[in-house]
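Quick notes on the structure that follows.
For this depiction, one protein chain was excluded, whereas all remaining protein chains were kept in their positions.
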Amino acid sequence: MTEKIMIAGSGGQGVLMLGLFLARVAAMEKKNATWLPAYGAEKRGGFSHCSVIISDEEIFSPMVENPDTLIVFDQRAYDSYKSRVKENTLVIQNSTLVKDDEALPGKKVKLPALEMANRLDLAKVMNVIMAGAYVAAKKVINAENAVEELKSSLGRKESGVIKKNIDAFKAGMEYAGKK
Amino acid sequence: MTEKIMIAGSGGQGVLMLGLFLARVAAMEKKNATWLPAYGAEKRGGFSHCSVIISDEEIFSPMVENPDTLIVFDQRAYDSYKSRVKENTLVIQNSTLVKDDEALPGKKVKLPALEMANRLDLAKVMNVIMAGAYVAAKKVINAENAVEELKSSLGRKESGVIKKNIDAFKAGMEYAGKK
Amino acid sequence: MEKLIYGMPESLKNVSTTYCPGCSHSTVHKLIAEVIDELKVREKTIGVAPVGCAVFAYDFWNFDVTEAAHGRNQAVSAAIKRVLPDNVVFSYQGDGDLASIGMAETIHTANRGENITVIFINNTNYGMTGGQMAPTSLLGQVTTTSPKGRDAQHYGYPIKMLELLAPLEGVKYLERVKVTNAASVIKAKKAIKKAFENQINNTGFSMIEVLGSCPANWKKEPAEANRWVDEKMAEFYPLGVIKDAR
Amino acid sequence: MEKLIYGMPESLKNVSTTYCPGCSHSTVHKLIAEVIDELKVREKTIGVAPVGCAVFAYDFWNFDVTEAAHGRNQAVSAAIKRVLPDNVVFSYQGDGDLASIGMAETIHTANRGENITVIFINNTNYGMTGGQMAPTSLLGQVTTTSPKGRDAQHYGYPIKMLELLAPLEGVKYLERVKVTNAASVIKAKKAIKKAFENQINNTGFSMIEVLGSCPANWKKEPAEANRWVDEKMAEFYPLGVIKDAR
Amino acid sequence: MKKGKVRILAERCKGCNLCILECKKGELKQGKTVNKQGYSVVEFVNNGKCNGCTLCAIVCPDAAIEVILEAEE
Amino acid sequence: MKKGKVRILAERCKGCNLCILECKKGELKQGKTVNKQGYSVVEFVNNGKCNGCTLCAIVCPDAAIEVILEAEE
Amino acid sequence: MSGKMLMKGNIAIAEGAIDAGCRFYAGYPITPQNEIPEYMSKRMPEAGGVFMQAESELISINLVFGASVAGARSMTTSSSPGMSLMQEGISYMAGCELPGVIVNVMRGGPGLGNIAPSQSDYFQAVKPGHGDFRMITLAPSNIQEMYDFTFEAFDLADKYRNPVMILTDGLLGQMMETIELSRGRKPLNPRPASEWALTGAKGREPRKILSLLMKPGALEQHNYDLWKKYDEIKKSELRYEFNEKEKDYDCLIVAFGSVARTSKGVIAEGKDIKAALFRPVTLWPFPYAELREAAKKAKKVFVFEMNMGQMVEDVRLAVQDDSKVEFYGRPGGGLPSQEELLSFLRKKVK
Partner (left out) sequence: MSGKMLMKGNIAIAEGAIDAGCRFYAGYPITPQNEIPEYMSKRMPEAGGVFMQAESELISINLVFGASVAGARSMTTSSSPGMSLMQEGISYMAGCELPGVIVNVMRGGPGLGNIAPSQSDYFQAVKPGHGDFRMITLAPSNIQEMYDFTFEAFDLADKYRNPVMILTDGLLGQMMETIELSRGRKPLNPRPASEWALTGAKGREPRKILSLLMKPGALEQHNYDLWKKYDEIKKSELRYEFNEKEKDYDCLIVAFGSVARTSKGVIAEGKDIKAALFRPVTLWPFPYAELREAAKKAKKVFVFEMNMGQMVEDVRLAVQDDSKVEFYGRPGGGLPSQEELLSFLRKKVK
């Protein structure tokens, strides 16, 4: 098994953290994983994306060119990467900010992550919602482990925040699971 | 014609200047010439020697290993270099400071240069006396040109000094010429 | 009838800078541009941009600009000025650049009394590389390389560059300013102008230190960052003319 | 009964140095050796020799000595001291080394307040390479690279290193001495001793500047060279304690 | 009293809000529109109190404010 | 008055003559013998005036002078 | 700590150093290696060692020089422009036979260049500075090796009293990967510093550490002595990766560091091509003979680098038949992708 994930969006949306999260869960499951960030030349407001690979075997280049899964947070990211989508690519798109291109092949999960996050009253959990959707849509990493990792990564935060994150994760899972 | 000269002595004896002088006269005569200095690791009181090559043709290495002429100022220099003396090497030795090794082959000019210099009341001309001896003993460079060069190199010195130098040069020539 | 009484100076290009919101680099860029306009020397000015957040300065200023290797600005500037004594040459540097890796260049250029203008943005850290400690970081300041706050025993003391340069005879004019509000910006501009005028009058080496803010690495809002400059930095680094030997 | 009341210190090897007759390097080598003997720290002293005429110092001192790259002595010394805080570490440097190529190392080490002793031989030129101008050469001084005498406009001003370092907080003790006669040698030794004692007492950075003579490159007899130190150098470089902040 | 007004160069403004602090007339406020670079652009309130003192422009790091004096007729 | 004497370490002496200047008793003078390094070694006159003041030794750059005090019996 | 964990390359280097007993670190900020000094500023004091933020790369390398003189296991890290500034200091360390670990997380050049990954300091690493000196140069290819090689570098440096370089790039420095830390592993410390370091001449003769040798012939002899050591290193420390099982190949790919892992992907993907990877692990000493042997069976030897062609010269020296060697490289931070390399391979093979 080798799963190549590309995650793209803008600075501040938690793109890199989402990638890191997925890779950490994979590590917990004793899989091999790589995470490769890329920033825009500018510090803020810029483009942000990362490549994550999860595999039972040796991972070669950590750069994902042809993703098995593409997770996009906004329109600019979608436009930049949609050409990479193939027949069997899973696309998880933040439908609040992404207008779907129907001509595109691939399996799609369109979830209004920003809306959902606002509803949860915590804009910062948008990426956690996306994570939940990914875990549900593609069963590469285990949901329980993901929740574990979520907890441990938020270790010192107050319990309300932890709960909200778990709720967000579950909401994402649920939304994607339904489809 | 290629003439390889090695000049050796101690710092302060005018070893390097003598070499330079011979090379300059050669240049004046439109010959090719090289001059290569070598100092001891210490600044003063140290060993001093130089290689001079005069030729009508291209000069290869400026280092003289097997001199056609060896000019030595003192015993230490003599001892260091006498192994290089071959059948047809001309050795010009400052007999005031050098004890002749009779076993040595080669043509020898033994002149008491230091004594002669002291007699001229100008210890600094020892090297000029040696120059005179060289010019007389080996007719590679022209004596008149040498005197010219001597004058021009002393250009701004007072006339007494210039005269003494010319006298020294001639004394050296004369001494060597006699032999 | 309408009259434009404040607008973009000609010496600034009409592009947005890459600096973070509220960053003092932007302010000082503008002031330099205004001064150069006022002195009518845009066409003979040569700027030397540093390695640091201001490395892209050549994209923002509307006159000739080169970029020097990290810390070497003043060597580059001095040579340009020696070759073109009738031009106006200035060096723009951050604290990492001027006070850390470029210390030798700074002292020697100042000591040679080179007739150049140096604009020094002290924001108490290495902005571009992500907020590491600089020689000018305050005691107690937490940075990415002084996680427990700078302590003198391990990290040494914050350097006051102007006070360090003051004893050098070649140094003619030194002033420390800040740009945290309109009043201080006006003062800063006056100082910068004087530093350029000195050069034009062949007075010799002038340097203006600007206590600058780095909201991004300090993790403070621009206004809060300026407050930190007003309260903490200006307390340690005395404002005003440090030397005027013209 | 005879009693030896002055002899070679144990911290000096019984070999002749490579210095020219009358050279101050020799004198200061001897004084350092005497001080180290008196403080009984020979077995825990580590000296750092410079690139310059004193590069062979490890052949003359009878304790551990390393050689640093030109100008980098104080970086090397600081690291040794940090690793071995209980040892006695000193840096020995010429003016080319300390005040020219090593300027950044000097300022930063002083500013960090490293607990080391620096002995600085200012002989106003690059002795080893044949008498070129140094940052400390006096105005008007003719050297092989200032054939018409040093003028401030082209070559800058002579640097007073101690006065330059004095404002730095990390710096605890600075004194300038000379070694031109017995009286001044005695004073110089006292200063050097204090600079070592400071280190032993964890006081911090101490530096002694010795106005040294370079008879060979100055083309003066030793006595005449010393007179030049007494008259010209000491006039420009004030003798005495420049800073004592212990 | 002089009458002034202010023009915000939207694409230069970075929403640092330093100008707001500086305007004692309350003529500037945090904006809602976002420019191409993603910064929310400050807004000129235009409540008639602006006297063209230029302090806002002076403090603006990004030379994003033009100040215009309306000649008193 | 104390009585002293001086021993010149010939191979260390470089003939700089700084000690001669320092000795107010005239106990040191330029030497005639040359050491292995080619320096002419300073000479102790030994005119009985040496009081072991050590000034010559203190000024000697090359630690070439040993001073000995002859205990007054 | 053990088991799989996700770690950033730069942090793995820092951890490898600490576990190997590094107790002196000096560094100056430069992207893409800033995580190392930042992490060290916290970890080094915890480990009882000295962290110094140098005020320049010149100061960094000379602090490391000093710490090494004093017998501490010491390290500095930087990226390309900073490494150029260390050339003199490195030559001095080699001349003085001082151990020390130097990490170069390469970025695009020349000049200020950019902060993207690059391999354009290969020459500067393996044919370095002034004087005929050499450093063992280890090129990790994954985060496990970033840790392991750094750990081992300290032993190698001590064993030969010579600086050792870790040559890596911004890709490996910035990426994260699962690794296993073997915290139980003890450094060997094959030649303790107490044998030669300056610690005060207590109960022994004074020591000196130097690189100036002015007596006629002395420096020449010192060079021969150094080369005796280098020859020993060539014999004992040569490392490369070449899968013996992959006997059946037409194409031999030679690549190091991050490009080597991409090349493995190329081989895995390009099943239509019979290719094998030869990966030099020590760039100096370079596995000339071994590569030559391996190249014999190949019709073509492909060299992939992130530069305009540097290691390819050593490959050519090994293969001694330029007609066989094909180079593909991208300079200035251009990252060759697996697809791109594979299509180059396909084009050249058919």
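In order of appearance the chains are A, B, C, D, E, F and G, and numbering begins at 1 in each one.
Assume a contact is a pair of C-beta atoms (placed from the backbone, for glycine too) under 8 Å apart; a residue touches a chain by one contact, two chains touch by 3 or more.
Because the structure is a prediction, the values reported are computed rather than measured.
Touching the missing chain, out of G:88, G:241, G:269 or G:290, is residue G:88.
Only one of the listed residues, B:6, B:26, B:147 or B:171, touches the absent chain: B:26. For the chain missing from the display, the contacting residue among G:16, G:32, G:109 or G:265 is G:109, taking the whole complex into account.
When you scan D:85, D:130 or D:238 for touch with the missing chain, the hit is D:130. Residues of subunit G that touch the chain left out of view are 58, 80-81, 83-85, 87-88, 91-96, 106, 108-116, 118, 120-121, 123-124, 127-133, 210-214, 217-224, 226-227, 307-310, 313, 316-317, 320-322, 330-334. Annotation for subunit C: contacts to the undisplayed chain at residues 42-46, 48-49, 51, 55-56, 58-59, 61-69, 72, 75-80, 82-84, 87-88, 104-105, 108. The missing chain lies against subunit B, touching residues 20, 23-24, 26-28, 30-37, 58-63, 65-66.
Throughout what follows, only the chains that are shown with their structure count from here on.
Ranked by number of C-beta pairs in contact, the top chain pair is D-G. Remark: subunit B and subunit F have CA centroids separated by 40 Å (rounded to whole angstrom). Centre to centre, using the average C-alpha position, subunit E and subunit G are separated by 55 Å. Contact with two or more other chains is made by residues 37, 39 of subunit E.
Listed for subunit G are residues 55-56, each touching two or more other chains.
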